[in-house]
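Here the complex is missing a single protein chain, while all its other protein chains stay put.
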Amino acid sequence: MRDLVHDGDTVALEGFTHLIPHAAGHELIRQGRRDLTLVRMTPDLVYDQLIGMGAARKLVFSWGGNPGVGSLHRLRDAVEHAYPAPLELEEHSHAGMAVAYAAGASDLPFGVLRGYRDGDLPARTRVAPIECPFTGEVLAAVPAHRPDVGIVHAQQADRHGNVQLWGITGVQKEAVLASARSIVTVEEIVDELEPRPGAIVLPAWVVDAVCLAPGGAHPSYAHGYYDRDNGFYRAWDEISRDRDRFATWMRRHVVETADVVEYRASLAEAVPA
Amino acid sequence: MRDLVHDGDTVALEGFTHLIPHAAGHELIRQGRRDLTLVRMTPDLVYDQLIGMGAARKLVFSWGGNPGVGSLHRLRDAVEHAYPAPLELEEHSHAGMAVAYAAGASDLPFGVLRGYRDGDLPARTRVAPIECPFTGEVLAAVPAHRPDVGIVHAQQADRHGNVQLWGITGVQKEAVLASARSIVTVEEIVDELEPRPGAIVLPAWVVDAVCLAPGGAHPSYAHGYYDRDNGFYRAWDEISRDRDRFATWMRRHVVETADVVEYRASLAEAVPA
Amino acid sequence: MTGTWTADEIMAVEAARRLRDGMVCFVGIGLPSLAANLARRTHAPGCVLVYESGTIGAKPRRLPLSIGDGELAETADAVVSVPEMFAYWLQAGRIDVGFLGAAQIDRHGNLNSTVIGSYDSPAVRLPGGGGAPEIATGVRDVFVMLRQTPRAFVPSLDFTTSLGERVRVVVTDLGVLEPRDGELTLIATHPGVTADESREATGWDLRVAGDLRETEPPSGAELAALRSLREAA
Partner (left out) sequence: MTGTWTADEIMAVEAARRLRDGMVCFVGIGLPSLAANLARRTHAPGCVLVYESGTIGAKPRRLPLSIGDGELAETADAVVSVPEMFAYWLQAGRIDVGFLGAAQIDRHGNLNSTVIGSYDSPAVRLPGGGGAPEIATGVRDVFVMLRQTPRAFVPSLDFTTSLGERVRVVVTDLGVLEPRDGELTLIATHPGVTADESREATGWDLRVAGDLRETEPPSGAELAALRSLREAA
């Protein structure tokens, strides 16, 4: 990961509610990455942490809350008070983000949707009217997402580096294929991938690095491996609300842990305290 | 099917090399449909038969051969000699057809691809240049396919009418979703669909009719049910080469059979003869 | 068990009653999910639940806690990618009803879920539009669920995130509003709530329908189904 992600890069960590690549986000924090442009439909806790640690210069997103709980306080602090640093926003709708990723995966410079109509969002995002040459209907064009690095978490890779993920697969295939480089963290490495209903497979030759990171989606979930840690999402509201408490938590559980195994162990220790 | 397909309709029978809806094509012939606009990436034997029987006014397609064998003689006879009737052509590339179906499934009036560049095809098809509003790159816009009726063959439906097909699934989902009405013929009706790797599922509420037609893809194949009848594809070259022999064959095996069961039985009888 | 219920409960019941069997609903988490699942367990068992995470025809046995709950994928008729969900299903007009919430609503049903204050220097940065802008224009009917306060029901939005043109009903903790002649109008109050209380909770001069009625109280069956759903979660 150190070789593939550089300061200043545009990075997309995807996983729509499921398989959120938290372990990869933590590793970016441990490596002290700076000035990142972070792309993600739903920033979730993973970007709240990166933003709160000052790793981001810009956020490209469509819904920035703590699902089912409320605000992302570090994101809000950055936007409302420029703390710890100003954060530029490029804001989309989900539909616009999805089309932009699909255009990137297709190596098209733009994608088309019927959306961004009126309202105040079009003036605040990158969108342009485009006319159908056959019917004259005016639709919205959005520029393709082409991140420098796409990062996703998957259940399995095989020894050749082919990757399989299943359950809710969101926009992960598009995020990987739209990016110049890609990294996949996985729950386990198996001898052979057994085809699964609803799975997507990313062949080894479109993935630059596969890293073993069991539990690497926590507090998100990995279908067939472990459930979403709903308690952690609720607890994050309190942890992240206060700047110092956030900093202390991040130091103890992320900065001062070496990897996902130590991170998980540090959380287990913290619970009884 | 009699209620859903009318003379003059635009009809798409899809199935890319696999699950070609032959039984449905035969039923259109038995019902004496006329003036159809037939849409299909690879016309294959199913459209050779419809064209040879005079059911079609126009063909929208991208590759019109007998795969691995050679020509579609009834298609050629219609184009080269207007027999049994003139056939208007709207010719695309595979990529253009795929984008047009996807645009139709998305209810967009057009789709965009990097294609149809130079050469003589752009002058012969429905394509228009479209400029990226962000980069200035000129790409190709193709009008969406919006057939009146989309027809596919699938392995299974459940008792609620939910449909599952697996193996090579081609452009079938798009063909159904792009069409105003849809018909699915299936190998079998089961109590419950068991999720399969690589399957697509069409919920009952996007399908207008499900018809049981075991063997309904013959001479194409149904993954998990029966193999492609390669011998039939080779034999078709001879059967279809001659107008009278074709007419005799169609009468015996299609017009004078009531359904797919009788069709299959008539073929079995013919083999020893 | 009748006679006493929470604001959430009557909102969920009133929204659920508007769903018909066989309707296809684009459902967000929280109250909309509660309402839609309640409808499936009472009068509309064939109501089709679509979540933006890609699950079509989900039949959750317990109330999901996120729109990407594994339970949704396991019980769905189909799970599709997010790009496919927005293009082939929402944009293509296959969804009958979409539920939306927001921080602010105006008299035309336009919604703000983006910022309180100015966009560049907001007092409160809200989560943003998510699926709402295209849900608001892509489904046939928009149902809004929102607690009624003068801070939420405002004369002028700080930011227009989604358009109100397809809003057919706004179910609040105080009553039910529907558009009449292009303006949201109070058409029902919940039991025990007066029209004046509803007007006081609204930041604009709220129109009241001449045929104002009282919401039918949640039935015992409705409340029982609702509570068993929440307990299972």
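Note that the chains take the letters A, B and C in the order they are written out, and that residue 1 is the start of every chain.
In the analysis below, a residue touches a chain if its C-beta (ideal position, glycine included) is under 8 Å from a C-beta of that chain, and two chains touch if they have at least 3 such contacts.
Since we're looking at a predicted model, the values are computed, not measured.
Undergrad: Mind giving the shown chains that are in contact with the missing chain?
TA: A, B
Undergrad: For the chain left out of this view, which of B:P109, B:G170 or B:G216 touches it?
TA: The one listed residue touching the chain not shown is B:G170.
Undergrad: Per the definition of touch given earlier, which of B:D3, B:D120, B:D191 or B:D244 contacts the omitted chain?
TA: In the full complex, the listed residue that touches the missing chain is B:D120.
Undergrad: Which residue among B:T10, B:Q49, B:S93 or B:S240 touches the omitted chain?
TA: Result: among the candidates, B:S93 touches the missing chain.
Undergrad: Please give every residue of chain A in contact with the chain that is not shown.
TA: Within chain A, the residues that touch the unshown chain are 102, 105-108, 162, 173-174, 177, 200-203, 205-206.
Undergrad: By the contact definition given up top, give the residues of chain B that touch the hidden chain.
TA: 16-18, 41-42, 61-65, 67-68, 71-72, 75-76, 79-80, 91, 93-95, 98-99, 101-102, 113-121, 124, 167-171, 173-174, 198, 200, 221, 223, 227-228, 230
Note that only the chains that are shown with their structure count from here on.
Undergrad: Based only on mean CA positions, could you tell me how far chain A sits from chain C in angstrom?
TA: 27
Undergrad: Quick one: report the Å distance separating chain B from chain C, using the average Cα coordinate of each chain.
TA: Centre separation, chain B to chain C: 42 Å.
Undergrad: Two-or-more-chain contact residues of chain A, please, as numbers and ranges.
TA: 113-114, 198
Undergrad: What are the residue numbers in chain C that touch two or more other chains?
TA: Chain C, residues with two or more chain partners: 87, 91.
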